[in-house]
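Every protein chain of the complex appears in place save one, which is left out.
So that you can tell them apart, the chains are marked A and B in the order they are listed, and the count of residues begins at 1 in each.
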Amino acid sequence: MSAIQIIFWFLSALAIVSALMVLISKNPVHSVLWLIMVFFAISGHYILLNAQFLAIVNLIVYAGAIMVLFLFVIMLMNLNNESEPQKNVWMRLAGAVSGGCLLMILVSLVRQAIEINNKVAEMKVGDIGLIGNLGKALFKDYLVPFEISSVLFLSAMVGAIVIGKKN
Amino acid sequence: MNAIILSALLGVVMMFASVFTENKIAIRNIAIFGLLILLASNLLNIYTPYSFNVDLHNMLRFDSFGLFFNSIAIVSTLLYVILSGSDIVKVGNYPAEYFALIFFVLCGVTILSSYNSLLMLFLGVEIMSIPLYILTGSDKKNLKSNEASLKYFLMGAFSTGIMLMGIALLYGASGNFNLEMIREKTSIAEFGILAPLGLLLIFISLAFKVSAAPFHFWTPDVYDGAPSVFTSFMATIVKTAGFIAFVKLFSLRMADLGPSYAIILPVIIIATLLVGNITAVFQQSVKRMLAYSSIAQAGFMLFALYTSNDLSTEGILLYAAAYSIATIGIFGILIKMKDYTFDGYNGLAKKQPLVAATNTVFLLSLAGIPLTAGFFAKYYMLASALKSNGSALWLVIVAVLFAAVSVYYYFRVIQAMYFKDGDAETTEIDGTFKFVLVVLALLIILIGINPSILLRWYYF
Partner (left out) sequence: MTTLLAIDWALLTEKLILIAIIIFASLGIALYMTYGERKVAGILQDRPGPNRAGPFGIFQPFADGLKLIMKEEIIPDTSNKALFILGPGLAMSAALMTCAVVPWGDHVELFGRNIALQIADINVGILYVFAVVSVGVYGIMIGGWASNNKFSLLAALRGASQAISYELAMGLSLIAVLMTTGTLQLGEIVKQQMAPGHLWNIAYQPLAFIIFLVCAFAECNRTPFDLPEAESELNQGYHQEYSSMKLGFYLFSEYINMFISSAIMVTLFFGGYDVPFLNESLLSPNIAALVGIIALMTKIVCFIFFFMWVRWTIPRFRYDQLMNLGWKKLVPLALANMLITGAVILLWFNK
């Protein structure tokens, strides 16, 4: 087992356990913190794939900005165990069963998929994830979606103002 | 490309319009003028070589199908703004921003009509959806509007997640976002399970966007809760754009989904028709009935996915036009009503004979009565199914039965207007409004008599 493999398994375990903890935690603040752990683990995976820019941006945008706002809202609303609505046991059961079915199907499909059978993720190779190459790809091949996504953000900004501004 | 760029720019223009004028009528007029420019630019794109020249890297492809649909969407929006523009500016304090958001939605619509890459599909769906979440919640003091907005946003975000997962799987299977490349790479015999799985997830997400059962649960609440003017927009232009995106993606892809597709789609069609039509029968509010009827209409539009031939392509365009025009008219009248229940329409024919008459035309069109556009729209859909596949006969028969059911609830409105006594209270109805209603009704009858009036532009 090489060092990279050890790190890979560690990060994978961390990501999965943290993701589970997001769901299991009773306290919403803990859930958010575990979710941040998931982002860190995923960023670690990006680094293993030599996609440093993506790793860092994942941290800046998700862990650094979006989750802070999440935490913000949850702290302000003072959500805790008591204020959490009690869910119907049958609803929970139904949710668990249907979610489990989906998981089973996805897992079994992915296991059978010939595209990924007997294939190993290539770690630490390729340089498309480096910022210079990524920039070239974004501003040459993917210029149209890149520019058009600005419309998306603009509309979201207009919307935020329409919704958020006091009358 | 003209329509995409200009609609985004016009959105910005509308944003700045609010800086220079507070006059709501002026803002509406700017929007109408903007839509005319948009229409002209789109027509230039179709019939002349005048178009923005952008290196697209094959991300977008402008074929006559997409561009023609753009025209339908823009004309529908134009009619909608002329008809209901004075009600849009009344919703809240940001009239210019509402129009800006409508232009952004149009930008998304025009992307969806011409995307050639899954990236653009995603962007188009998002650009179309996000302004809608806002418009749904624009009646800020109304709890129902807020609830609808939140519900729509959460469900929409969820479906976006599913779509992204699907796109990721397709990308994993083919190493490409480009539709043709995906088609090429995944249609060789060796392809595995990832591509169909990805397609299935995208299918689910798009089915959500067009509110096909069993992904329709958000529709009644959102359509009911949103301010009626925006429900009108959502139920027409946006919904048909969702179908265009759907058709573009799946028209040539059915074989890849394998035999399961042949089972899934009829089930979804029948479920959608069933849920839409049967539930609509039991509604007391016309607005909610229209929400369910839009689900029912989606069931018919899904026939365009069931087959892919000339008839279905023409049919979906015709359906988009017929359905949009009629629904815009019905909602335009609904907005003017003070009481949204069926009883609220009692005696409308005596008070406002012209409005009642045009409303009847629209309802007949939705029901698919001959001599209206809706008839040919449904006819093309069912005929295309029969043409490509003889065994689809049973599906067609089921659809016809449900169309008969739909007559019941559409006629309830007509019955209330003409055969019940009552004092249908409306807000002020001016001459322009009536004039536009007549234009809409005439359009429906014209297309209903001769659909090639519309379709010849497609082959022009």
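We take it that contacts are C-beta pairs under 8 Å (C-beta built on N, C-alpha and C of every residue); 3 or more make two chains touch, one makes a residue touch a chain.
Keep in mind that this is a model prediction, so the values were computed, not measured.
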Considering the full assembly, with which of the depicted chains is the omitted chain in contact?
A
One chain is left out of this view; which of A:24, A:65, A:94 or A:137 touches it in the full complex?
A:65
Residues of chain A in contact with the chain that isn't shown?
2-3, 6, 27, 29-30, 33, 36, 52-53, 56-57, 59-60, 63-65, 68-69, 71-72, 75-76, 130-132
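Definition applied: only the chains that are shown with their structure count from here on.
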State the interface residues of chain B toward chain A in the complex, per the touch definition above.
4, 8, 11-12, 15, 54-57, 59-60, 92-94, 97-98, 100-101, 104, 107-108, 111, 117, 119-120, 123, 126-127, 130-131, 133-134, 137-138, 140, 172-173, 190-194, 197
List of chain A residues in touch with chain B within their complex
106, 109-110, 112-116, 141-145, 148-149, 151-152, 154-156, 158-159, 161-163, 165, 167
